[in-house]
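This report refers to the structure that appears directly beneath it.
One chain of protein is taken out of this complex; the other chains stay put.
Here the chain labels run A, B and C in written order, and each chain numbers its own residues starting at 1.
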Amino acid sequence: MIIICEAKATEAQINAVESKIREAGLVVHRSDGAEHTILGVVGDRIRLDVGTVSVMPGVRDVVPVSTPYKLASHEFHPENTIVRVGEECLVGGMEIAVMAGPCAVESEEQIEASAEFAAASGARILRGGAFKPRSSPYAFQGSGIEGLKMLRNAADRHGLAVVTEVMTIELIETVSEYADLLQVGARNMQNFPLLTALGHAGKPILLKRGMSATIQEWLMSAEYILTEGNPDVILCERGIRTFETATRNTLDLSSVPVIKHLSHLPIIVDPSHGVGNRRFVSSMARAAVAAGADGIMVEIHPNPDKALSDGPQSLAFEEFGLLMNRCRIIATTIGRRLGKAK
Amino acid sequence: MIIICEAKATEAQINAVESKIREAGLVVHRSDGAEHTILGVVGDRIRLDVGTVSVMPGVRDVVPVSTPYKLASHEFHPENTIVRVGEECLVGGMEIAVMAGPCAVESEEQIEASAEFAAASGARILRGGAFKPRSSPYAFQGSGIEGLKMLRNAADRHGLAVVTEVMTIELIETVSEYADLLQVGARNMQNFPLLTALGHAGKPILLKRGMSATIQEWLMSAEYILTEGNPDVILCERGIRTFETATRNTLDLSSVPVIKHLSHLPIIVDPSHGVGNRRFVSSMARAAVAAGADGIMVEIHPNPDKALSDGPQSLAFEEFGLLMNRCRIIATTIGRRLGKAK
Amino acid sequence: MIIICEAKATEAQINAVESKIREAGLVVHRSDGAEHTILGVVGDRIRLDVGTVSVMPGVRDVVPVSTPYKLASHEFHPENTIVRVGEECLVGGMEIAVMAGPCAVESEEQIEASAEFAAASGARILRGGAFKPRSSPYAFQGSGIEGLKMLRNAADRHGLAVVTEVMTIELIETVSEYADLLQVGARNMQNFPLLTALGHAGKPILLKRGMSATIQEWLMSAEYILTEGNPDVILCERGIRTFETATRNTLDLSSVPVIKHLSHLPIIVDPSHGVGNRRFVSSMARAAVAAGADGIMVEIHPNPDKALSDGPQSLAFEEFGLLMNRCRIIATTIGRRLGKAK
Partner (left out) sequence: MIIICEAKATEAQINAVESKIREAGLVVHRSDGAEHTILGVVGDRIRLDVGTVSVMPGVRDVVPVSTPYKLASHEFHPENTIVRVGEECLVGGMEIAVMAGPCAVESEEQIEASAEFAAASGARILRGGAFKPRSSPYAFQGSGIEGLKMLRNAADRHGLAVVTEVMTIELIETVSEYADLLQVGARNMQNFPLLTALGHAGKPILLKRGMSATIQEWLMSAEYILTEGNPDVILCERGIRTFETATRNTLDLSSVPVIKHLSHLPIIVDPSHGVGNRRFVSSMARAAVAAGADGIMVEIHPNPDKALSDGPQSLAFEEFGLLMNRCRIIATTIGRRLGKAK
């Protein structure tokens, strides 16, 4: 921790800060500049709260030095993490992982058609919502366990892994029976009891970025899972809330290179929720691959106009097929590849 | 629902939209303007998704007509709701409800001193965190049930009601034994399973605004609780996330008159979390009362510099006393009053 | 400047940074912590760019130490600045300055009625737009010099000072003939050539906060004016852009105590532009006074429903009168007062 005193700080004020630091059992180094006195604090940050010091009289700024997310940090883990999902799919390696499927599981036919087309296009993971978080209590809430079964069966028929959302601690066990990758939704990114429980789930976690989460907070949420002993966390950018209303969220694609710089965890992008309108999804999916994402998650539907949930952001199969062909070439320009069609 | 077609929409495109509406069992009225065709849809909005129509070719905009939060809406409930908390405190009436206490319950002495001073200053409800959500897994996580007991005992000794946070469904029953008002934290504002469960809690709910929640989403979350049969929801503004970093959040005081216009539910303001720095808390607490809030929630601590959690935003007793005296006068200018000292 | 090196920074990387600093003619102090090496730089910040260092290999963070706005800073100017506007009005002292008038000057009758009522209610400064910035090229663009003349004459008849916006450098001279306080609109807060020219205008400046300006950037814009030799800058909070759409902007009232902490310049609040809807203006004007603002600027109109520009946010006289009575009492709670009625 580094403390920058105000230019007008009195000696008594500075001494009070020094005492506060020593009381916490920490060592302080003082350096008097032309204008400002700087105090450097050595020792365990947990023993002294940044905020407590920052409101002391005579203090202008307090700058934390140590990273608040050691386990998630690239600084302390130079090797990139590769997460195995299901039997075959590796996320974070040379292959870009494509996750595709409908927003919500609606019927045997819908999910079978989606799985078949996804696999044939080179996707590796089937997505589909069974338990759905909805802003309105009057909206379709998902198909539950029946949906999970349909999802698993369709995936198995086509050699795909399964990703789906876990909304509560109670559902972790049930969902784990059917899914290979447990998704934490954006609204739960700071549901700390859920994160802690997922640290013991024995399955990899897909951690979506909260709608208003900074990249640092996102990595601190990953840290919750890692701390509990689960090393397999994949991050998922899905758009942040800004003043712009032309798209549902603002997809922050720059989070891709930033996460690559700060962390060893893989990061994928969900352009469907990011923009919320199928007109713009393919464009942003291509951009995600070009930006260096380790995967994309795309909503597809055999008949988007009839979808019960988030149909407007689902791609029709034909457009998804075209998108995959384009991404296949884009991936090669940065030394990566998409999965082969099955 | 009103559909505005593009100026260049073809007759075939407009017909397709009309068919879509009729397929959903709804009635459509068409009006051809000089530039744009407008389609008015009459009937139950649930049967046709706004998004589905909005991505159809030839459609420029879709405007929902019906309010997405009927139970929370002033339009359908002209009378303001007054929520009883504990035996004596009414929130939403003429008296402005003051909730005060430490961020986290730390010790018998700390909470007793806080309760005594709060009651003596005219506060009606004692606040204190027992189970704490923390962004970092390495931070102090709260005192749990022991904290709840201390909180209840201190409140009882001074004739105060108790408000504290409920973080998970499993904790509702336990917390309800000790608290009169169950707080939903900002990070849980869209934790829908929790909201649904709280609809059956049999206690009033304090629903904090999510860090990036629009006022409409906030009211839709209240609707979740109301729909389940619990009419006693108090809203709490606690700051939203913006680009400004000089304060922890940006306290959106304009939400007070906006909520008063849109809803019949009471609204209080939490300036402590809004600004995150005790230097600015009193100023914003006074502003909240002047703006017309039905209450304020203020963190106080017998020794803020020693607080284990969020000490930097806690007021010392003396400053809180001065604040109460000022708010007492401000309240009278808009025909309201603060509680009498005990 | 303080440089925090990455935990994994090599000795060669740290040496390169040290050389870079010395090349700029600055002195560097190195401190090796358990995890991180910290480099303290002493000397003139202008000679070494923060950004240049921050992208060097092995560097994690660079923290500037010196304030980027020395002249505007409280640190270096402990005394609060009081700005004289016109003959009689002092902004920043004990009296809270009220500026009132229509959004745009429309007619002799309209501005005369506004001036008369404003003066009778205790306002000290007459506001009114003559040259208007409008987002749409198709909107009413203002009454120009004729408007300025009407404004001046009406103000003189009622002993008021005049504030109005200056949109371009060319207009400074003309507007200065008629106005006592020159307003820089939110869209021009970073129009640096205009700011520089206003530093020589010989009149006090009302600097509105840009729609997406941080408080630091706002103070740096004030610094542009101060640097050129004009010490009379009044800041004006008028709302920032956030994701919330229920109000036109989000009025950031916490900027009032923050500015009081960081700067010696007076700050006023414009609730009319902040919320953009007359239903919410009085509430936020009261809150501004309670928060400690040195003044408020309120749009009033003899017949708001007929206003040519921003009518929806203008208060009718009766409501304004009621507001002034309330603010008069609120001001006393913090040891201040409103102007007496003329």
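One rule holds for everything that comes next: a residue touches a chain if its C-beta (ideal position, glycine included) is under 8 Å from a C-beta of that chain, and two chains touch if they have at least 3 such contacts.
Please read all numbers here as calculations on a predicted model, not as lab measurements.
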**OP:** Tell me the shown chains the invisible chain touches, ordered by label.
**Re:** A, B, C
Original post:
Of the residues C:11, C:305 or C:318, which one touches the chain left out of the display?
Top reply: C:305
Subject >> Option from B:23, B:75 or B:146 whose C-beta touches the chain left out >> reply: B:75
Subject >> Residue ranges of chain A at the interface with the undisplayed chain >> reply: 212, 214-216, 240, 242-247, 250-258, 261-262, 274-275, 279-280, 283-284, 286-292, 325-326, 329-330, 332-334
**OP:** Using the touch rule from the top, list residues of chain B that touch the missing partner.
**Re:** 2, 4, 6-8, 29, 31, 33-36, 38, 40, 42, 60-61, 63, 65-67, 75-76, 78, 241-243, 245
Subject >> Residues belonging to chain C that touch the chain removed from view >> reply: 20, 46, 49, 51-52, 54-56, 68, 133-139, 167-170, 187-188, 190-193, 196, 210-212, 217, 220-221, 223-224, 227, 241, 276-279, 305, 307, 310-313
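Assume only the chains that are shown with their structure count from here on.
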Original post:
So, what's the distance in Å between the C-alpha centres of chain C and chain A?
Top reply: 38
Subject >> Whole-Å gap between the CA centroids of chain A and chain B >> reply: 27
Subject >> Distance between the centres, which are taken as Cα means, of chain C and chain B, whole angstrom >> reply: 30
Subject >> Overlap residues in chain B, where contacts from two or more other chains coincide >> reply: 212, 279
